[in-house]
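Take a look at the structure below.
Partial complex: the chains shown occupy the same locations as in the complete assembly.
Every chain is named by a letter (A and B) in the order it is written, and numbering of its residues begins at 1.
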Amino acid sequence: MKKSLLGIFSAIVTPFDKDGQLDITALKTNFSRWQTTPLAGYLVLGSTGEVVHLDETEKIEVLTAARASISNDKTMIVGTGLHSTAATIAFTKLAAECGADYALVVSPHYFKSSMTALALSAYYQAVADTSPIPVLLYSVPQFTGISLAPDLIGKLSEHPNIVGIKDSSGDMKALTQTISLVKDSFMVLTGSAPILYPALSIGAQGAILAVANFVPELCSQIFQAVIDKNNAKARELQLKLLVLSEQIASRYGVGGIKYVMDLLGYKGGTVRSPLLMPDNNAQTAIKYLLQNTNI
Amino acid sequence: MKKSLLGIFSAIVTPFDKDGQLDITALKTNFSRWQTTPLAGYLVLGSTGEVVHLDETEKIEVLTAARASISNDKTMIVGTGLHSTAATIAFTKLAAECGADYALVVSPHYFKSSMTALALSAYYQAVADTSPIPVLLYSVPQFTGISLAPDLIGKLSEHPNIVGIKDSSGDMKALTQTISLVKDSFMVLTGSAPILYPALSIGAQGAILAVANFVPELCSQIFQAVIDKNNAKARELQLKLLVLSEQIASRYGVGGIKYVMDLLGYKGGTVRSPLLMPDNNAQTAIKYLLQNTNI
């Protein structure tokens, strides 16, 4: 049975201990709490999961632990994109063997000026043709410098094994164009917490969010408010979410998210270098923010 | 009595005849039709009005004709920003004498790197201190290269004579931040048709739109649907508006808007050089679009 892509997904962090070693126990602890929330599922090995800082052995460890921790009614999306088409295909197959429900494939991006619509289209078709599991496109220009254009997304949505997109651009106009150009069954998920409510208003079916690591309930309440047509509540919660997203995730990155998780009883742990944890001033600012925000 | 800033405003074009001369008769004809629509009012001498292509005598002619054409229940906003503070102040006073209800003041922008928060703040305070009519900020980075930052807008909203903003950036996150930072009575209007419904969802009170020159009803229906909490209708109409906005206003600029106006029974007339009217291919594309869009 095809797992649902409706609702809020957490782009989960990968906890490391003080020595920078993978902390699977911490990961499992987080899952045991997330599983009690209304989250629809998880993105494992995404950008926030510092997938670029993991070697293949570590990735498999994470996937195995995640699969064991995620109940059958929740969806496990796995980030599988690598630089070359061949490497992406190979790792997508491996992720499928590890029990991934969907593969989230970031746009290739090192050779930016060569990533024409033709090159991107050939890439995604090759991956989708060979993937044992359905593929989600992933457009995240803040990390890659590449935005997948709405008309390209529209064309790729025709492929039977490309079933959705995570669009983290935060570009409301492009998101709306995408929604108007893809086929009906194609799932459009935003990856941008600051526009969650507007994105859902205009027709996005869900969201994959880094902030859902530490405020899964708040994110889910916004999703529910939209379903309930409670616009006033959705608006009010969105303004709160915006502040948390900007002041923590945007300002301090993965280190900020992990620090907040520790404050809120999750197991964030540390980031791997070159990322940095928040310094003392940043920690004070974050604590002050939390004290003054009813979450 | 203070005129309303709720609802949809048209950023009206300034019609020119074939020789590039101001065509006041055409302008009045347009007003006679716009006045029958649910538009809340008009922006006269805005960007779409090619204010940069008019000399002062022509501006007064346009203002005089507009004032005579606009009924008392509709609002007349006038674009009054010029490069120097002194020139802006002088023209704002003149616009007030011509009957403007509000002055819309574009951010100064020629010396971009000098337009710090301090410089912009001093500018807007000087204008607001001396303006006989309430001032609206105007952030339009696609023309100016300058985005007014949400926290600057928040601070300026404290000024008793700065009563709102037209934000044409299309940046949904920044718009939401602005809404969360301004004082309650401050009116936030979007200038971006592609995000009209999302902007209203998150709390914008209205919009000043170039596309309202030729589809004032469609824009107004979206506004009404939001008031009626008819989300499905708002979404459907927004997708239609997006296409018209992108394929006409964004792609062909003021010339495209004027050409469509002529097709739809308004008096668009021509643009002044260096702007160009749509060429034959563009005209064909626009006609095809209109034939295939139910407006």
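Assume a contact is a pair of C-beta atoms (placed from the backbone, for glycine too) under 8 Å apart; a residue touches a chain by one contact, two chains touch by 3 or more.
Just so you know, these numbers come straight off a predicted model, no measurement behind them.
The complete homomeric complex described by this structure file contains 4 copies, of which 2 appear in the displayed model.
In this text, only the chains that are shown with their structure count from here on.
Averaged C-alpha coordinates give centres for chain A and chain B that are 37 Å from one another. Of all the residues in chain A, the ones that touch chain B in their complex are 170, 172-173, 176-177, 179-180, 192, 194-195, 197-199, 201-203, 229, 231, 234-235, 238-239, 242-243, 246.
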